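Here the complex is missing a single protein chain, while all its other protein chains stay put.
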Amino acid sequence: MKLYEFQGKRLFAEYGIPVPKSGLLRSPTDAMPFDAPGVLKSQVLVGGRGKAGGIRVVDDNEEANLAVEDLFQKTIGDEQVAAVLMEEKVAFTNEYYLALTHDGGRALPLLIASASGGVDIEEVARENPEAILTQVFDPLLGPLDYQVRRAARSLGIAKPRQLSDLVARMYRVFAETDATLVEINPLAQTADGLLALDSKVLLDEKAAYRRKDVFSALLEEQNALTGQSESLEKEDTTTFVDLDGDLGMISDGAGTGMLTLDLIRDAGGEAATFCEMGGFTNPQVIYDAIGSVMARQPKVKALLIVLIGGFNRMDEMAEGILKYREDHGIDVPLVVRMVGTLEEVGKEMMHEAGLDTFDDLPGAVEEAVRLAKGDS
Amino acid sequence: MKLYEFQGKRLFAEYGIPVPKSGLLRSPTDAMPFDAPGVLKSQVLVGGRGKAGGIRVVDDNEEANLAVEDLFQKTIGDEQVAAVLMEEKVAFTNEYYLALTHDGGRALPLLIASASGGVDIEEVARENPEAILTQVFDPLLGPLDYQVRRAARSLGIAKPRQLSDLVARMYRVFAETDATLVEINPLAQTADGLLALDSKVLLDEKAAYRRKDVFSALLEEQNALTGQSESLEKEDTTTFVDLDGDLGMISDGAGTGMLTLDLIRDAGGEAATFCEMGGFTNPQVIYDAIGSVMARQPKVKALLIVLIGGFNRMDEMAEGILKYREDHGIDVPLVVRMVGTLEEVGKEMMHEAGLDTFDDLPGAVEEAVRLAKGDS
Amino acid sequence: MSILVNENTKVLVQGITGRSGSLQTKVMLEAGTKVVAGVTPGKAGESVHGVPVYDLIEDALEEHEVDAVISFVPAPFAKDAAIETFDSGIKLLVLTTEEIPDHDVVSLIGVARARGARIVGPGTPGLIAPGKCKMGAHPTRMFTEGKVGMVSKSGALSYEVGKSLTEAGIGQSTVVGLGGGPIWGLSQTEVLELFEEDPETDVIVMLGEIGGSMEEEAAAFIAENISKPVVAMIVGRAAPEGKSLGHAGAIIEGDRGTAQAKIAALEAAGAHTARIPADMVDIIRKVRGG
Partner (left out) sequence: MSILVNENTKVLVQGITGRSGSLQTKVMLEAGTKVVAGVTPGKAGESVHGVPVYDLIEDALEEHEVDAVISFVPAPFAKDAAIETFDSGIKLLVLTTEEIPDHDVVSLIGVARARGARIVGPGTPGLIAPGKCKMGAHPTRMFTEGKVGMVSKSGALSYEVGKSLTEAGIGQSTVVGLGGGPIWGLSQTEVLELFEEDPETDVIVMLGEIGGSMEEEAAAFIAENISKPVVAMIVGRAAPEGKSLGHAGAIIEGDRGTAQAKIAALEAAGAHTARIPADMVDIIRKVRGG
């Protein structure tokens, strides 16, 4: 779960990380928290709001009111601006980049520091990688003092003590809220010390079960701003992506799903959906997956279900498919490829329901592509 | 720093460890927090208050009032009862012992569990050691679920989940307050679950610098009850013990201090004080040490200072001794043995002040014993 | 020989009484795996498909030798259960559990390293040394004993390829599923190294996918360290840009993470590349023939 800047900064403030004075406007009619000058910042989850005109420096109140009205009208990426943060203008001498995250390949947490703050760090990483200092650390110890001193040196901070304190607080946010990323970019060097001018915090939804109160409150706040009703309770691990073709595709694995996309294209077809259910599923998951794909009609002209069960059980997959067909019908041509764990049982269930399945993936793909084209 | 039962239980409650309903009487005139029946418990830091009559079960309010008056009069060990805790009477089926501490020899934290709760655990350890389960654990991980399940089995707790939860909370107390001991004895099995009927918490004064607020508040509360003025700010690491003899003894190390006691006895003398300053000292420490010993006059008939400096500097020791003599005089015979780091400088300073020192420890001891006896 | 496990590997199942643990125990036993014991707290004394159940690993170790553990323990308890395995001195854990919080994954992998133990996973389909030992989900009939070593993040994809190879009569030494990430215990390069050292593996099959940089890192490692022929297949050639396809990192951003780039890196490192499983068969035959 990605937090809005203002949510991340509130978290920072709770942990004693210095942030500028600010106030949130939840709607264009909200009163200004303080008089201009100030900086008005669109609250969106997508990146690149600066380039998209989502940040305005305002010098007087009239200008501020106009800017607020304007910002609330904006769409950045696909996102309607959810709120506007009014923040004091801050004078600073340097902008740094500082972040904590995990290095998946090394399976260790990572402290990232760069003197090139205030710009897109991925760009820095591409064009000037030596400007970024990354240090892995022991997850049970946190970043150590000597590592912070090393970082301070690379940032050109003469007195490392203030950075030690800041990193210790960032680490507490990282560990105690089950964050996967805690990023400050830019971190400003001001006359009064270091100040977090922006926040980017990603929380690990896999840890929602043990951070229920905090995660729920943040999500409800987001829902209230966006009018959506996202939920922490994920019933399944399905990944659903809309594509431009006509063949609905469901698979029980990301790798096979991608292979199937490749095979569809090789066979001259185009997928309408990439819907992969993961390797630990159940009848309800495939039931819901079929529902999601069928909701894409009329785009979807045929449905291809590719199953190769390891932990997934083919009896359960058959159960879910047949239940969906009984409840809602499947009024496009259906091709099912079913092999793997308990395939004898699943195939028999399908056969009895008049649905014979394929063993062979390329054969199933070719048949589905043909059917999606309306060939008979 | 040792906490009173009520302080430990308040800490327990803050961390969600179940404790009985209770209220504290800070003086005999305080109102009863609730009606009898209940248990009145003397608040003292010394052990063995049960055997000393410091705990009374009361069935009606009149009995309770009389008992309170009586308990506030009591002295247990050397301690005046500081307060009385009125606690609800609790029905239970089992009494366990549970504690977290460090095993110094193995340098690992330790989870201790015993089904023989409610009695002196040291006695259990001597007489029935197999009734105690001790498990070391990784300090960075805390006690693990399987270790708690092992403990639950040894306690005869069928559902380990409640014990896991309790141990997790005890561990947080242990780690987050820098405790050296968190002990619940007895931990009662009641119809509503586990309940801490007593608390013993030792906090690590060496960590006071980073737990200032918490430690200070607890200590001030203790001072308010006892009328003493203990302080967290230890200027030195001196250990001072009063003994029954006539020779004041100061050493700069525990080991040499004990050796000197042995040598004094071997020479037919008896020490009046054991005052050891530790191996990292300075002029003020020895100045204060001499002051403490001289305050024991008339008991102290002579003063023996035994110095063998490693990290301690003999120039600084000479400075402290001479400063004390200048400020207050030392009106008993003084024998100084001075060797070790910067001894040339120290000896020269002493010599110039008319105080020649010994190199030889047995010789210095014999001389001091002779002088304390008034032989000349 | 095979890597990580062999015909003598004695396996303990953590979470054996659960739905998945119990079914997979049956399937592992049918595949000939020596499943000697199971653990589920509170279920001591029960048995699952003839396998005795204990409360603690130490109880099982009083009765059985155990070389490796496969865990089906739910995510909230997975970390402590994993450490129970390492603290018991067991050096291989196949951790099938998905959705373990990242902070727990990193901690438990740290403990494994400190204890000199290996973790396959988390979120792994496990591994199979066909005809010898199966620890995980690989459908038995899609694999057969032989000399191809295979490594893959994705479970299902390795089943697809295993099925094609097995149908073509090409057997496998060991097939290892690393898990979908984003954090891995056993890494792809460690597996490549094990295959390089395994005298009974003659060809290494590596299955990759778009996104991340694991394949590029593998390519660099192969160029330096692997002398055996490597046949790679990268799926996601037809994937759209900017959309995450399930696995952590399976996303193309601009020109980064494309199948084309990965294929080029692997070919530059001397690996052979296959477009689809059927190609694999031809390439392996050609490689062996030459």
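Letters A, B and C mark the chains in the order given here, with residues in each chain numbered from 1 onward.
Everything that follows uses one rule, which is that contacts are C-beta pairs under 8 Å (C-beta built on N, C-alpha and C of every residue); 3 or more make two chains touch, one makes a residue touch a chain.
Note that the structure is a prediction, hence the values are computed from the model and not measured.
Among the displayed chains, contact with the absent chain in the complete complex occurs for A, B.
Within the full complex, the residue among B:Ser164, B:Thr256 or B:Thr357 touching the omitted chain is B:Thr256. Among B:Phe12, B:Tyr97, B:Phe274 or B:Tyr287, only B:Phe274 touches the chain left out of the display.
Per the touch definition above, the residue from B:Leu3, B:Ile264 or B:Leu355 contacting the chain not shown is B:Ile264.
For the options A:Pro18, A:Gly117 or A:Pro160, the residue in contact with the chain missing from this view is A:Pro160. Checked against the hidden chain, the listed residues A:Glu14, A:Glu88, A:Glu122 or A:Asp145 yield one contact partner: A:Asp145. If you put the missing chain back, the residues of subunit A touching it would be 138, 141, 144-146, 149-150, 153, 159-160.
On the side of subunit B, touch with the chain left out of the figure occurs at residues 102, 104-105, 107-109, 138-140, 175, 178, 180, 204, 206-207, 209-210, 237, 239, 241, 243-244, 251-259, 261-266, 271, 274, 276, 278-280, 308-311, 313, 339-341, 343, 361-362.
Basically, only the chains that are shown with their structure count from here on.
If you tally contacting C-beta pairs for each pair of chains, A-C comes out on top. Subunit A and subunit B have Cα centroids lying 53 Å from one another.
Mean C-alpha positions place subunit A and subunit C at a centre distance of 26 Å.
Touching two or more other chains at once are residues 141 of subunit B.
Chain contacts: subunit C has residues 107 touching two or more partner chains.
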